[in-house]
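Below: one structure in structure tokens.
Omission of a single protein chain aside, the complex is shown with its protein chains in their original locations.
Letters A, B and C name the chains as they come in the text, with residue numbers starting at 1 for each one.
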Amino acid sequence: MPELSILPQMVLSGMLIGFIYALVSVGLTLIYGVMDIVNFAHGEFLMLAMYVAFWLYALIGLDPLLSLPVSVLALFVVGVLTYKLVIQRVLHAPMSAQIFATFGLMVLLQNGAQFLWSPDYHLIQEPLLAGRVEFLGLYAGKPQLFAAVGALLTTGIVYWFIERTETGRALQAVAEDREAAALMGVNSDRTFALAWGIGAACVGVAGALLANYYYIFPTVGTVFVLVAFVAVALGGFGSVPGALLAGVIIGIVEVLAGLFIGPAYKEVIVYILYMVVVLIRPQGLLGEW
Amino acid sequence: MNQLQVSGLTKRFGGLTANLNIDVTVGDGEIVGLIGPNGAGKTTLFNCVAGIYRPEAGRVVFEGRDVTGWPPEKICRAGVARTFQIVKSFGQMTVLENVMVGAFLHNARSAAARATAMEVLEFTGLAEKQGMLARNLTIADKKRLELTRALATGPKFMMLDEAMAGLTPKETQEAVELIQALHDRGITILLVEHVMEVVMPISDRIVVLEYGQKIAEGEPAQIARDERVIKAYLGVEYRASS
Amino acid sequence: MKRMNYLLAGILIVSMLLGACVTTETPTAAPTNPPATQAPPAGGATDVAPTEATAPEPVIIKIGALYPLTGAVAATGIASKEAIEFAADIVNNSYPDLNLPLASEAGLPNLGGAKIEVIFADHQMDPEIGASETERLITEEQVVAIVGAYASSVTATASQAAERLGIPFVNAQSTSPGLTERGFQWYFRTTPHDGIFSELMFKFLTDMKETKGVDISTVVTIHENTLFGTDSSTTQQNFAGQYGFTVLEDIAYPHETADMTSEVAKLKADNPDVVLPTSYISDAILMIRTFKDQGYAPQAILAQGVGFTEGSFLPTVGKDGDYILSREVFAADLAEAKPLVGQVNELFMEKYGRELEGATARSFTALLVLAEAINRAGSTDPEAIRQALLATDIPADQLIMPWDGVRFDPVTHQNVLGTGIIVQAFDGAYHTVWPFDLATREIVWPYPAWSDR
Partner (left out) sequence: MTRRRQYLTPRRMFLVLFTAALIAFPLVVKQGSLHRLMILVFLYALLGEAWNILGGFTGQVSLGHAVYFGVGAYTSTLLLVKLGITPWVGMLAGGLVATILSQIIGYPCFRLRGHYFVIATIVLAELVQILFINWKWAGGAIGISLPLLPESWLNFEFNSSKLPYYYISLSLLATVVGATYLIVKSKAGFYFRAIKEDSDAARSLGINITGYKMLAMAISAFFTGVGGVFYAQFVLYVSPDNVLQFSLSTLAMLIPVLGGIGLLWGPVLGAFILIPMSEFTRIYLSGAGSAIDLVVYGLLIVLVAVFEPRGLLALPDRLRRGGRAR
């Protein structure tokens, strides 16, 4: 049994991975909040973002740090296209049909990636961000630390955007009541497209940051997406701060559970935590019905 | 004897009080109209009785049984049927199937349920539309279907929430006749309306709410004369039309 | 629900049904030998065709080969397929200068120079498909024996099907120890299993203690918690006891976990002399990265192959992979001690443009072993072949493997002479470091601290 002195370090490390979970979840929850659709291809958006970062690095030696804007832009486009080509057409279909659609997209993207780029694993060898920083007895990998900061910033920006800007309010209005919003002259179609764009862009950030230190392969999305689903539900569907909070909680719980109960059970503990929370608060930590 | 007795009922939503200490009684076989301007708390009271909301204070007694806070399905089984202000028909099911859902409450077998359903459909005059999908009906027919569906549960007491809102005069007239017919079947009726014209003539008694409180109760004639009611709600146009 | 729909449903379904029959009636062969539909370089067709053409001779002996030709591990499957075609070519044609079974003569002498034809089937890593493809190979293709199936979970069901139908199943690569404990009559395994490999790893550690005088007594096993990892760590713990090592802890972690902080933290807390990881590639990559991040360096990291020895592992982790030790079944640099390996490797290189490695070398060997047995049996009767396999005794010098030979245990049918080697990574490539007489590089011990890289 490891001694407790390493506890602060573990909590820190847990938070660091937690911020990544959060960042992946934010996009998901945003899309959900605006239009009640869970994007099962969300993990594949992350995968695409990571490949964008990787190829820019492999082909023109552009560091993920610098290619971040590109990934974000690319994913924004991917999001909008997904909405225009697929989601728009299943907006009024039953939930199962919507899941069906995004699930198909997931299969398509995963295997499209394997078809185009082979199932091989990639890792960005010499990113600008490397090594670790040490402070008051704690340490953290620079890329992880940077990713955490990036996650916080992005979440903050998205939150500010939704709460404070005109467009953001439009998003909320549409989320509240499409008809009413329409009367107020909000074009719900454009708003939805925007939501998908931003949602995907968030994953774009996540992918670029993750590419700094995580391996890249066609099904890398699946490693993160289930956690993201849980985080979104745990935080409350549609709640951006909720996703952030939940992501970090899950990160910490995973590490501590792994440490004290055994890595084989770390997910179990997270799932149990989730079930307990939603049974007490069916709408999740910060969500409302 | 009073079939429904609501006493001292109070319902709050966070800060605002939707119903405050309301007493309403509906006698066996009566038609009672519950009226009041929008936001007077009619639907809230209605939902407290129907079991959608649980009141903070007060009791709802139906046929001598305290049904306060019972869930809707239990209230229904006790013999209280209701319709919704915004129609909630089962859009993807046919008219007959809609009504059969109601009829199944007292029929375990499909054949029996179908028979009951057909009987009430004939009664409400929707029989020839039995094959249509509910979502393809007109508003008037949807409201009628909802009423038929509720009737199929064999209620002693029916609560109709704005059964006539948004209907053409002709449709309204048909609706009034239907309500009369229900009454003739021996069903007690509580009407929630703010369209005065239709409530006044058919109601035995009228209860008036304003700002969540009961401001008047009595026969239509005296309600029509009640100054507070007139001031609060009716305004001139009712006098004019009467 | 609309009656019309029933009707149309019916018509659609029936047409589907008929469609199903018609469409597959014609190209039944398609699933049978993907070569036809495979990318040309694999060239199954191009190899087999001439032998069929130039052999109006007595018989063609059909052998089934079951591999994952699509999906995540397709790369390995395709490579194994090439190795098997290569072996078939060596049997069917004359290679006098190779000291391999059946290399010198063309075909199988005891069967009037009969040629062997290998029919491939794709199991996609799915146990159910594996079993049914085996049945199809046996019942519809009339193969006399089967080689396969790479993944242990598929081998489990496929060999079961072969067992039921009474056809020999020679297993080249599956290393789950339990497979040879099932008391099967028709299942033979040429490759050493994880038990043997695990023992090898402890023999190596003991040898290091005795000859190099390193001071090691404690180990921690860390493994992904599916079939492969669980099997491996179980056997490792048994042998640790036998060889006098203390297992401080057995850490199981979920496959494809996103983060290994807690796993490595436990390792640091236990602070063993040697870490014994059993991982697939994704976890292996993450593990090494986390070691680096947390600056963790035990005396030695001794891996149970697979994730750590898979082709793209070292290229992916780059220099961070250096000095990792792993058990291996084969390494091309064996050529330095075993010229035969060099000869075969060159031929394979010029034919398929890639070096032999663990998977291919073992597939190659398995087919030779099977062919040699069929030849000795002098008949294609399954029971005769089974008896011949039981009597197999191929000396080490006729193998490209670092084994002491091939001889099957009369009960379990496990090759009792199989063994492995220990390799270590030096600038992006693995080199044999043990047994010392096969070593091509001097072992680096202990594992250097990350700070002095």
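The rule is short, and it goes like this: a residue touches a chain if its C-beta (ideal position, glycine included) is under 8 Å from a C-beta of that chain, and two chains touch if they have at least 3 such contacts.
The model shown is predicted, which means the values in this text are computed figures rather than measured ones.
Q: Which chains here touch the chain that is missing from view?
A: A, B, C
Q: Which one, B:M100, B:L126 or B:V198, makes contact with the chain that was left out?
A: B:M100
Q: Considering the complete complex, identify which of B:G15, B:G131 or B:G186 is in touch with the unshown chain.
A: That would be B:G131, which touches the missing chain.
Q: Have a look at A:M15, A:L105 or A:L286 and name the one touching the chain we're not showing.
A: Here the residue in touch with the unshown chain is A:L105.
Q: Spell out, residue by residue, where the missing chain touches subunit C.
A: Interface with the chain not displayed, on the subunit C side: 1-14, 16-17, 19-21, 23-25, 28, 30-31, 34, 37-39, 42, 69-75, 77-78, 122, 124, 126-128, 131-132, 135-136, 139-140, 153, 156-157, 160-161, 163-165, 176, 178, 182, 225-227, 229-231, 252, 254.
Q: When the complex is taken as a whole, what residues of subunit A touch the one chain not shown?
A: Residues 32, 36, 38, 85-86, 89-90, 93-101, 103-112, 114-115, 119, 218, 226, 229-230, 232-233, 237, 264-265, 267-268, 271-272, 274-275, 278-279, 282-284, 289 of subunit A touch the chain that is not shown.
Q: Applying the definition given at the start, please give the residues of subunit B touching the unseen chain.
A: Per the touch rule, subunit B residues meeting the hidden chain are 50, 52, 71-73, 76-77, 81-82, 84, 88-93, 96-97, 100-102, 104-105, 107-110, 113-114, 130-131, 133, 136, 146, 149-150, 153.
Throughout what follows, only the chains that are shown with their structure count from here on.
Q: Line, ring, star, complete or other: which describes how these chains touch one another?
A: Topology of touching chains reads as other, fitting no named class.
Q: In terms of CA centres, which chain lies closest to the overall middle?
A: A
Q: Counting contact pairs per chain pair, which pair wins?
A: Ranked by contacting C-beta pairs, first place goes to A-C.
Q: Roughly how many whole angstrom separate the Cα centroids of subunit A and subunit B?
A: Roughly 48 Å, centre to centre.
Q: Using mean CA coordinates as chain centres, what's the gap between subunit B and subunit C in Å?
A: 75
Q: Return the distance between the CA-based centres of subunit A and subunit C, expressed in whole Å.
A: Computed value for the inter-centroid distance: 38 Å.
Q: For subunit A, give me the residues that contact two or more of the other chains.
A: Not one residue of subunit A touches more than one other chain, so the list is empty.
Q: Residues touching two or more other chains, restricted to subunit C: which are they?
A: none
Q: Would you pull the subunit C residues touching subunit A in the complex into a rising list?
A: Within the complex, subunit C touches subunit A at residues 72, 74-75, 225, 251-254, 256-263, 265-266, 268-269, 281-282, 285-286, 289, 293-295, 312-313, 316-318.
Q: Would you pull the subunit A residues touching subunit C in the complex into a rising list?
A: 1-3, 6, 9-10, 13-14, 17, 20-21, 119-123, 125, 132, 139, 141, 144, 213-215, 217, 219, 222-224, 227, 251, 254-259, 262-264, 266-267
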